[in-house]
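Complex shown without one protein chain; remaining protein chains in place.
For subunit A:
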Amino acid sequence: MAGASKAVADSRANLPFVYRQYSAEQLKQVLHKMYLIRRFEEGAEECYTRGLIHGTMHLSIGQEASAMGICMPLAEDDQITSTHRGHGHCIAKGAEVKRMFAEFFGKTTGYCKGRGGSMHIADVAKGNLGANGIVAGGIPIAVGAGLSSKMMKTGKVVVSFFGDGANNEGAFHEALNMAAIWKLPVIFVCENNGYGMSTSTARSTAVKNIADRAAAYSMPGVIVNGNIFSEVAEASHQAVARARAGEGPTLIESKTYRHRGHSKSDRNRYRTKEEIEDWMSNRDPITLFESELREFGFIDDKGIEAIRDAVAQEIADGIEFAKASPSPDIRTVQDYVYTEQA
């Protein structure tokens, strides 16, 4: 997806990767989507607090650059598997927020017709095979999708998103090994936000970097600052190229942070206010990306304001759409358990 013309590219020769690779329009679109993810989750949180959404949810606020950077080089028919903290992945892969809100509200117009909710949000038409409530549950499934791609010669690349907690599950190790021995077009993306629920990676994980695990499976292990969009996108770009060339999988560790707690039950007793405050004030991925866009002349205050306004409208419309949508008929309680056969 090379958006920048040659003359423009030359003038950007010393800028970070994405500013050489993509057009101003594409980059503004990225900022738009980062805001969309942020405001979607803030909106969902507010609806939850007001009792409009039940259950629980896991917010990825603070991790937007990771979702967007990884999905940037993906084509529409490339596929992802996602996690319980998967709203950002879903939007980054192309989902509409109104249908996501509708799912959170449990409505028939939701992506899962109200059967999945936040933890199973999916958009199969856009290649999102679904968030997963089981830590590491989606990783072997992504390898299976990669096997399909190879056997059917579709050229599709599959990204498996997971968190740092998943790196201590057996499924992670079994899946990476199989992807490596069969050279499958799969990209394993560990969004390391420092904590598996309350347990820090320092307390849970024997290696310093989760990317170090890649050595055990003879694949590249790449560490990026997950809060810097360009760094993430560049690593993803290289991993996608490697996968498409038939050279096999890559493990990317995207080091990031979630501003909110693990889920709605979290009292944040395992980390300090200062730590959270530092990440929010000094390393917010949207602020960082916005500053770069401004500094390199891709956008001005007016442009940013326009994006924020457009996103606010989209969120308000999405919530209205969800509210106005019908709930499932109770008589359909057993639908979709099995495939309906004529």
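Assume a contact is a pair of C-beta atoms (placed from the backbone, for glycine too) under 8 Å apart; a residue touches a chain by one contact, two chains touch by 3 or more; residues count from 1.
Here, contacts and distances are computed from a predicted model.
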| item | value |
| --- | --- |
| Undepicted complex member, UniProt protein name, chosen from "Cell division protein FtsX", "Pyruvate dehydrogenase E1 component beta subunit", "Nuclease SbcCD subunit C" or "ABC transporter permease" | "Pyruvate dehydrogenase E1 component beta subunit" |
| Hidden partner chain, touching residue among A:Ala171, A:Ile187 or A:Ile252 | A:Ala171 |
| Residue among A:Ile61, A:Leu74 or A:Ile139 touching the omitted chain | A:Ile139 |
| Missing-partner contacts on subunit A, residue numbers | 79, 81, 110-116, 120, 122, 124-125, 129-130, 132-134, 137, 139-149, 151-152, 170-171, 173-175, 177-178, 181, 335-341 |
